[in-house]
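Only a single protein chain was left out; the remaining protein chains are all shown in position.
Right, chain A next:
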Amino acid sequence: MPASLLWAVDVHGRVYSLSSAGQQWELGRDAPMEFKRVTAAQQCCWSLGCDSSIYLNVFASDLPVRYKEETYENQRWNPVDGFSERLLPSDRWQWSDVTGLQQQPLHSFQLPSSSWEWEGDWYVDENFEGEPTEKEGWTYSIDFPSTYTKDKKWNSCVRRRRWIRYRRYKAMDTWAKIPSQPMSLPDPFSDISCGGWEISEEPGDRLSLWVVSLQGKVWFREGICHHNPEGSSWEEVPLPGEVVQISCGPGDLVWAVLWEGKLIVREGITRDCPRGLSWAVVECPSPEVGAIHVSVGNGVVWAVTKDNKVWFRRGVNSHNPCGSGWISMVGEMIMISVGLHDQVWAIGCEDRAVYFRQGVTSSELSGKTWRAISAPRDGERSHSSASSQQSAGRFFSGDVQAQSVVSDADSDVEKGSADGAIFTTPEPSLGSPTEPPSNPAVDAPKARIPKVTSDSFISELVSDRDQGKPLKDVPSVTPAVLEEEVIPADGEEIQLCAEEALLSTESRGGPQWSNVDLEEAQTGAVLDLAETCSLSSVTTFTLTLEDGAEEHPMWAWVSGEGCSVDSSSQLNWFSSSANTTSVTQSVQSMSLSISPAQTAAWRRQIFEQLSERSRREMDDFKHYEQAIEQYLHAFINEVTILVPVLNDSKHTFAIYTDERTKQRWPIRVAAATELEMYDWLALLSVSCCESRGIQGPPSKQAIWSITCKGDIFVSEPSPALEAVPYPTPCDQMFWRQVGGHLRMGECNSAGIVWGIGYDHTAWVYTGGYGGGFFQGLASSTDNIYTQTDVKSVYIYENQRWNPVSGYTSRGLPTDRYMWSNASGLRECTKTGTRPPSPHWTWISDWAVDYSVSGGTDREGWQYAADFPASFHGYKTMKDFVRRRRWARKCKLTTTGPWQEIPPIPLIDVTVLPCGAQSSVDTIPLWAISSKGDVLCRLGVSAKTPAGSSWLHVGTDQPFKSISIGAAGQVWAIARDGSAFHRGSVSPQNPAGDCWYHIPSPAKQKLKQVSVGRTSICTVDENGNLWYRQGVTPSYPQGSSWDHVSNNVRKVSMGPLDQIWIIADKVQGSQSLSCGTVCHRLGVQPVDPKGQQWDYGIGGGWDHITVRGNAMEPPRIGLLSQKDTAPPTSSSPLPIGIAEPNGTAVC
């Protein structure tokens, strides 16, 4: 997980941020003024200044925020002038938008605010649907509006061309004021909350910003998206009352607090309507005091009432945004902030410290305990230790105690007994909060005892009680003790218990209960404070508390919405490193089958006779052949790869030898448990490596491959692997697994290896080996890190139309399952679908997926005449069936020799294949971001494989694949399927100067490119492999595409111009394998396209990179062969491909 920021404002209005990887609060020094509130997303932070204006701070990124302005110049032909700007009166404007309806001359384009700058001047677009146009970029047609072609024909009467100009958001990493709207200027703002990024198709693409004005009105900021971070305008949202505070979660939850203390919930928030439709009122937890603050996450709502009590709302989700009931939580807070992964931060009522809720997991959303964040502020390092200890110790321990008592009391009530003995549990030392904070040394360590309390227990206890029932008589006596109590069905009993608790402890005279008095004494003050807050909740603290603030920071506001941590994160925010990683030792239960003494004569007789029978019938005939062949075998030194094959029901792995690779028929070995399977795998893997003398990390020449399960394998190439004409057969390559989980990877001969996960996270290889299930000797001790990956599982909801009830889930008997996979052949229900393997766990709920090719309607449906057919995103008369895709995210956590390179998500990466002369020489590395931006990594060398920063390389359209050759030649594929060559890339000018457009092969859309030493190969969407013909140093763009082969999914060109691919389907003697590593044979300088394929490991292979293998094959073989026995060398048919599957490829 990359570092992200927790934001907070102290009582003086200063903004601080705390990195999830850091240890101290960093002051935002460039703030133009004091701030009242902040609300952060992962890519930016919004704030409310003391001048009641809104400020935006977009975090600097190597990826600029750019916006493409475009306008069309239209011309018509007339016999006199030829094409001219004289149009017919009925024609469109001479300068217009693409539809022609809007007049758009070049000078009409203005920068939206002072935060923007132009990147350059207007220029003509000379790329038309992937094809280069004539110099001036005109496209022709018979008339407006029509389809355009790039060629002028005899009947071309009109023409148009597109002008492009980019503007760039320049106010990165500074607080830029959002210009106020001249017309309907909302009155001064008093609260602000952003969220909603998860309801858009691409997470983070769109943002919802809600603000509250001093008059209690709510405004929604329209049009905030990636390329328009400021948004466009304010829209007022009608309200049932006056709002004092609002909170917007990352998904579709928006709650607000009304002035009188009720809560309102926004309903009808969808992807198409991020503003929602209506409000629903939710009663506040205790009607007498009323709510003062609310904060929502993905599926949780936390609220604070005016008496500073904290409440958790049960049962909140997208379908039921109002939830079902309140649960009282421990702690007294003035505000709460729910962040990513529903993690919770709060500001303590008494000490104004920032608290983090520990133990919040998807199964226990209410968490376990509050823990004070004791990170020092930047600049107060000198006395950091003292202050941190203080803040950690203060108040916190009181909570723990109160909580523990309550939980005991609860269990007591549950049991229906009033046994006082149970109250003896709290140890006196825990009751230290009465001690003044001048004794931090004693105080702090105890406060950090991670006491597990019973919120979860409570939520179980109270399943669905009447929420209307107030807690009238309960808290008046002992608010501190019962603060975590749920609204009781029978308050008396609990009160009795509490009193008895007091009595019993008082009688013992223990000091541990004095905190009750303390809390009571504070209540008054707290209420005053709350009063102040409610009336003018936005005023920052006056300076009267200056003294206290000197000792420890006094916080006024915290925002965790952009802070990506979860309960498993290791945080350095707390003064001691209470490492909670519990070493869980899995002890396998031994089931011993103990046979009882079976002495019955009949039983003994049977045993004896059976033995006798075996002797009689078998002992003398052991040399006879068995009728049924029993045993499979493979010799350890013949094993070429061990592949884990894990699914829900079976823990198996596949063993291949070269022969079995030929047959596509591995030995499958099943183990009883996953643990046992990995034990076997690790053991066998070590043995196989040992028998081949392989140990330690992979070499720089290693070939890396990745399966569709994300497992990573590496093979050490023999020098003869690329020999011509007799290379090592591909199926004899030995592969061993490396820990980690990737979707693709790229290596070079300097040992630089980068990978990209399914969630587009970039990873760099650390030089280690092992990880994952490899332990001990099979794994390096350092350079192994935690790695996570996230991907979506998709299922389809299918419906058929009938004249009576329209579309329903009642299909024809011949139809596919109404809930199915993409093919419709397998039933996949929401409840029955499980993550891909036990390693994956769900991290989200099922949600309609709108990003399906072909488009969808507003509810995500796609229509077609019948199953199976091609679906489209709108309904026509002929459509009788429809379907929609549901997605659910799952997450995997493993370990491996990989380190994350935040923050930009990537879809492709390439490294110059050859090694550098020295370990500090920089090596070019290019990548494509998940949004299609081309990036060039600076500072990459053998010593620092991660590099330092990204340099953005501008393109006119999103790209999807990129590759750099040994001479620094950069080729890329754009999303429209055409190729581009980057000119003038050199060590001095690592990003080159401009793109040359290379048309794709006729009627084909390219999808991937790989450049070797001099060869360039591409793969198109129909699985064809193309070789670029005519490339010379003086003409690096080449002349034409030559077809090499079909049946290709992916290509990797090496520094020797070797060609390796992932073939789509390969037929073996026993079975067919999809996704197979293949090696092109016969590739020579005179024949760079090679002759034919040699088939290697396969069956679910997704990716290969051979760009590290720069080992020249031994030349002796070739020479001696020429000298001695010139064979029938008309066609150099290499050995090792004599299998009968030669027709599958090519």
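Rule of thumb we're sticking to: contacts are C-beta pairs under 8 Å (C-beta built on N, C-alpha and C of every residue); 3 or more make two chains touch, one makes a residue touch a chain; residues count from 1.
Following the convention adopted for this analysis, contacts and distances are computed from a predicted model.
When the listed names "Autophagy protein 5", "ATPase V0 complex subunit D", "AP-4 complex subunit epsilon" or "Ribonuclease P/MRP protein subunit POP5" are checked against UniProt, the chain not shown comes out as "Autophagy protein 5". When the omitted chain is restored, the residue from A:118, A:607, A:874 or A:996 that touches it is A:607. Screening A:121, A:625 or A:782 against the full complex identifies A:625 as the residue touching the chain left out. Take chain A: the residues that touch the chain left off the picture are 593, 595, 597-599, 601-603, 605-607, 609-614, 616-618, 620-621, 624-628, 630.
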